[in-house]
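Removed: one protein chain of the complex. Kept in place: all other protein chains.
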C-alpha cells in the first residue's frame, strides 16, 4: 500500500487552521509536473469568508468549498468549463443563506455549485415531517467542514486526495458525520468521490443523500443527450410526463422553461455498477458518471434548460432516494436508517470525455448494460405520492 | 467629458478585494485640499466583518456600507450629524439579521442607517404574496455588494464617485442588479444618488424601490417641519389620520409615541422635478431632498418621534410606491415590471442647509411648486387597502 503524505489544513478539534496553502510537484519527490493544490479564503460579496481549495491534476482542475459542506464549486478540464452559470455570484457563504426562507426554499439562494450534496437528515422539497419542518435539500451544503486534509501518494500514480469532515448534529437533533474524499490522479480526466456517513448517535438515525451534479455549456446545448441504462423510468411530475418522449434530449435555452425531472432505477452489471452519459449534440464531448446502485439505487435527471441568464443547467443525480418529500420516500423504503455507529458509504466518479471515441466507448458500455434488462417506462409519476 | 481616475476596491468576478484603502488630494493632481476616501473593515459586536467606505468632500462626510446593500450608515456636514440614533449599535452585518424573524420583521434588527434601500423584489410590510412570504422591506439592505469602485474626476470640479453593484437573485427567484453611484463635489453640501436596477433575467420581473432616508437631531426637534409640495396627501393609517392636521409638524421625543405615516403624490415642475424640505424649529437648519416624480412618483413621511432612547427619527422616503403590502401596491399599479434586460433608474439628491437663507431659498422653490397645483388632502388612508 502506498503511503500518503498528508497536510492538515483544518482540524477544529486540535485548533488547526491554515490560512493559505500551496502544494506543488517539488513537495512530493518523484511526482509528475503540472499538478497543484491550493487553499485560500475568498473576500467580498456573498463569498466573503468562504474557504476554497483548488486541486489540479494537470488536466482536470476543481475547486472544493469546505465552507459549503465540501461541495465542488466549479471545475475545468483543459479548456472545458465544468459547472454552470447560476443567477447569483457564488460561492455563497452559509451566513448569507437562510434555509427556512421562502417557506423552506432558502437553499436556492446559495446554490451555484457543480456538485452540491443534498442531505444528510433529509433532501427533497420542504415540508412538514410529522411536526418537523424540513427545508429544501437539507442542511449539509450549508455546513462548514470541521476538518480538511490533503494527501498525495509518494508512489506512482501519485493520487491526490482531499478529505473533509462535516458534522450535521445538535442536541436532540441527531449526529451524522459526512467524511468525503475526492481523489484524482495526475493527468487523468476523472475525479472519484468516496463518501462515508456515520451515525455518531447512540440512537438510530434516518439519512438521505442526493448528489446534485450540474452541467451547463459546453456539455449542455441544443441536441445534447443523456443516456441512462435503466430498469425503470418515470417522470417526476405530471408536467415532466408530458415531455416524456423526449426525456433524453435537451433543447437550447428557453426563457421561462419549467423544469422537467425524470427518475430512474438504473440497469447495472452483476456488481451493481452502472454509468450515465451526458453528451453534446455532435457527440464529441461528454461526461460519464459512474456509481454503484447498491449504494445509490436511484438516479434523477433534472432538465432545467431555461435561458442562460436564469440558469441553463442539467443535473445528473445519483442518490439514495428520489427527490420527493422525505415523508413519502420513507413510505417507499427509500430513507436509510443507520443504527448507532453504522456507516453508509458510496464511491462514485465523474469523467470528462473530450473525444468522440471516448464518448462512443461509454455509449458502448451503456448499450451492454441496457442489454441486460427489459426497461419499463412509466408514463406517469409512479414513484411519487400521486403514483 | 472629464475622465475619471478609478480604483477598484471589490470585484468578486475578478477576485479583487482591497482590505484597506486611503485616497487623498495628492492622489489626484490639481484637486483641492480637504477631501478623502477610505475603506476599512469593522470588528467586534454586530459590525464584525462589515466593510465601510468613508467619503469626505471636505465639508460633507458620509459612510457607505457595501456589506449592507450600499446603504449609507451615517454622515456629517461640518459639525452637523446626519442620521439618527437607533436602539442598536450598527452597522449590522447581515449574518446577524434573520429577515424571516418575528413574522418577517427581522429587518428591524439591522436597521440603523441614514439611508437604507427597501427593495428590490418588494418593500413594505411582511405578508404572504400568493404563497411567497415577503419580509419587511425586502432583501437588498442585507445583501453585500459584489463590486465597489471609487472614481475621482481629474478635471474640476473633481467630483468624487463611489459605485457599487448588488445582485438580488437566485435560481427560480429572479435576478435584479442594483448599480448605485454616489457623487459629491469637493466642498459641496450635497450628495447625488444615481441608481439603476436592471432585470438580468430573461423573464419579466417585478421591482419596488423605497429610499428610507432618516434624520434625528439636530434637524428633527420639537417644532421641526416638513414641507412637501403635493398634488395629493393621505394618511397611511387610521392612526395617522387622527393627527392629519399636524402632519407637517414634529413634536419633541415622546416615550411610547406610535409612528405616524403620510403618503404624498408630489407636485412637480414640468420636468417632473420636485423637492421636500425638513427644517428645524428656528428654520436655521434644513435638508432638501430632490427627486423626479417620473422616476419616484411616491413620497412618504415617516414620523417616529419616540423617546431618544427608542429612536427619535423621521424618514423622508421617495419611492416607486407607497409602503403598503406589495400585493396591494400591485393592484394600484405601483409595482414596476421590468422586461428582460430592462433598466429602471433614478437620480436624486440630499442637500444639507445650514443657514436660514438656504432654508428660505428651498422653501421658496416649494412655494412655486405648490402654486402649480390645487392640492387634495384625503382625510382617510385612501392609498391603502382600506381606502
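Structure notes:
By letter and in written order, the chains are A and B; residue numbering begins at 1 in each of them.
In this section, a residue touches a chain if its C-beta (ideal position, glycine included) is under 8 Å from a C-beta of that chain, and two chains touch if they have at least 3 such contacts.
Here the structure is a predicted model, which means the values were calculated and not measured.
When you scan B:47, B:179, B:290 or B:334 for touch with the missing chain, the hit is B:47.
Looking at B:31, B:61 or B:86, the residue that reaches the missing chain in the full complex is B:86. Within chain A, the residues in touch with the undisplayed chain are 10-13, 15-17, 19, 49, 67, 94-95, 98-100, 131-133, 143-147, 167, 169-175, 200-203, 340. Seen from chain B, the chain kept out of the figure touches residues 42-49, 86-89, 95-96, 98, 100-103, 105, 108-112, 253, 255-256, 306-311.
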